[in-house]
Structure formats: structure tokens, C-alpha cells
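Can you read through this structure? Questions will come right after.
Excluded from the complex is one protein chain; the other protein chains are retained at their positions.
Up next, chain A:
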Amino acid sequence: MRKMLTIISNVLRGSASRNGARVVVSARTYADFTPQATFDIKKCDLHKLEEGPPLQAVLTREEGLQYYRTMQTIRRMELKADQLYKQKIIRGFCHLYDGQEACAVGIETGINLSDHLITAYRAHGYTLTRGGTVREIMAELTGRRGGIAKGKGGSMHMYTKHFYGGNGIVGAQVPLGAGVALACKYLGNNEICVCLYGDGAANQGQIFETYNMASLWKLPCIFICENNKYGMGTSVERAAASTDYYKRGDFIPGLRLDGMDVLCVREATKFAAEHCRSGKGPILMELQTYRYHGHSMSDPGVSYRTREEIQEVRSKSDPISMLKDRMLSNNMASVEELKEIDVEVRKEIEDAAQFATTDPEPPLDDLCNHIFYNDPPMEVRGTNPWTKLKSVS
């Protein structure tokens, strides 16, 4: 009896160990990963602030993988847009965000989806982090009916819930953002508005008008200057008498931080959001970042800066590499796992590009629609007096 039991148990154990071994090996792999780690992050330069964001950031494995995936998605999406533009499938303006991914991803992790955000024209990354899908972003770039704005807006005019674009006029989005913040305060909903602009826009008069009113009325507005060192082809030294953009708010407290480190951006955004939500009024953040592409697709980006400079940033400060190195060296993920994410992202981008190139263009009946909201249908004059086109809300 005992012998039989021994044989049976051996058989069972054998099969168990066969399956169990696989399970145990995988479990051992995941159990091996560090669930979270604390990283030292660079200290922020402070303006009119007694203390700044913490000098350490806690990153969980899940967060790390999510940030990695999102940044990689933005990166690959922008590179695909570059490709499609060169194939003339995307036309007009196309301002690419590769290199600056840590800003969009870091900011979003510091706020809630119920908060508000507005930026200028380098907006594809933000459209994604604010809830847009790669498919609808790419289809908007190719001007198809499946685009996030049905093909009517293009690269610079993409909108989602609580994301007010995508704005083509340099600096105009800043007063708009303060207006959104005013609405948040008026409605008492504890929401804030993140209002982005570049180093080029930072010299716009309407921004200073906005600083004044936001401060006077204590609007819950985080002004963020994405300083990528060049306003189109003009370096910051040639455009601004003071390149300390985080101080240009004068009476508004400011922070300057490394915009290539997603954890730095996250911690600073959390700090800034807390400042606004506590009723202290606006705050200003300067993110020091870099764009690998030129200003837009019609700018090679090498007439005003050296290839060496671009290469140096790529090798020493790339936001995705930085996060990857951190996670790998702290055993928070494996090389294979990250490679798998890369493959998935690549596939997502390919599918989206496929959709964006095959989806039909908007129907001509849509030409005159969306002029007015909540209005009865009306007639719009065509190109000649005999052509009367229909417009619905």
C-alpha cells in the first residue's frame, strides 16, 4: 500500500514538478523584480519659494512600466509621423515631440484626468496623455474622417475632454488656460489647469498680462514653460534678455527642473498642483528639455544647432533611456519585458498608421458643418453664387 502510494505520489509530484517548475520559474522571475524603488532626483531651482518638491521619488514597477510604455508610444508615434510626412501622406504643419516625452508623461502623472490642460502646437504627445488614441491622432494628421477632429483640425487642432488643444497662435493658449482656471475656481470644483508654452512664446506680451490677472485673482493655474532651447531657429540667448524663464513670472513663484527626467517632472507637477489646489494662486514651472526634430517637418533642425549637440542629448539625456536604465539597474524589469513592450507599441503604431492611411477622407457634406453649436441647419455660400451648401451644428 505504502509502495503504491509512493509510486502514485512520485508520479503526481513528477507531473506537478514539471508544470510546477514552469510556474515556479516564472513566479520566481516576477517575484525577483523589485516592486518599487526610491530614486534621488535633481533639486529644482526655486524662485520665491521657501521649499520645493522632494529630492526623492518613489517609483513602483507598474508605474515604471506604464511611463515607459507611454513615452515609447509617443516616441514611435512621432517617428511614424515623420515617415508619413516624408511620404507626403501627412501635409501642412507637423511639429514633432520626440525628445520631450518625459514632460507630457510626467505632467499627466502629477495631475488627474479631471484636471485641465492646454498647450500650443507641439501637441501630439499631450493629445495622447489626455485620453486620445494613437489611431485617432494619426488619422487626424492624415486628414481622415476617423481623426480626432474628423480631419477638420489637423496637427495643431486636436481636442479631447478637458484638453483644449492644440493651438496655432503662439502664446494665445496662455490666457485661454488662465480662463479655464478661472472657470475651475468659479465652479469650485477643486480642478486646476496646466497651461503650457515654449521658450519662444515666453516673451509674448499676453503671457505677462495673464501672469498679472492669474496672480491678482489667484487662479489655480500651473504655467509650464517647455524650454527646448530653441524657438524655431532662434536660440534662447538670441531671443530673451532673461533666459531664467522660471523667474519671468516675477511675483509668481517658480521652479526650474530637468524636463528629461520623468520622475522630476512628476514630483514637481504634484508639488505645483498642491500649491494651486490649496488656493495660493498660480505657479510657474520651467522644464528644461530638448526636441530631436527641427521646429517642424520643414525644418531639418541642423542649421542653428550642431548634430553633435543633438547626438549628445540623445546619448546622455534621453528620457526613455533614463527610465529604462533606472528600472533595469534596480531590477524593476527585465530587458525582455521592455523589448516586449517595444514590440507591442510598434504594432500599435503600425495598426494606427495602417488605419490612418486607409481610412477615407471626410465626406464633402461635412465641409460646412460645425460652424455653430446648437443651431438649426443653415445655408452657407459656396465658391459661387449658385452653390448653396448645407451646414448643421
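Definition applied: a residue touches a chain if its C-beta (ideal position, glycine included) is under 8 Å from a C-beta of that chain, and two chains touch if they have at least 3 such contacts; residues count from 1.
One rule holds in what follows: contacts and distances are computed from a predicted model.
A.B. asks: Just by its UniProt name, which of "Vacuolar protein sorting-associated protein 35", "Globin domain-containing protein", "proteasome endopeptidase complex" or "Pyruvate dehydrogenase E1 component subunit beta" is the chain not shown in this complex?
C.D. replies: "Pyruvate dehydrogenase E1 component subunit beta"
A.B. asks: Specify the residue from the set A:Asn212, A:Ser334 or A:Thr357 that touches the hidden chain.
C.D. replies: Counting the whole complex, the residue in contact with the absent chain is A:Asn212.
A.B. asks: Out of A:Lys347, A:His370 or A:Lys390, which residue would touch the omitted chain in the full complex?
C.D. replies: A:His370
A.B. asks: Using the document's definition of touch, tell me which of A:Gly64, A:Gly106 or A:Gly165 contacts the absent chain.
C.D. replies: Spelled out, the listed residue whose C-beta touches the missing chain is A:Gly165.
A.B. asks: For a quick check of understanding: of A:Ile89, A:Leu113, A:Leu182 or A:Met232, which residue touches the chain that isn't displayed?
C.D. replies: Touching the chain that is not displayed is residue A:Leu182.
A.B. asks: So that we can see where the missing chain sits, which residues of chain A does it touch?
C.D. replies: 116, 118, 149-153, 157, 159-160, 164-165, 167-169, 172, 174-184, 186-187, 193, 205-206, 209-210, 212-213, 216-217, 366, 369-375, 378, 380, 385, 393
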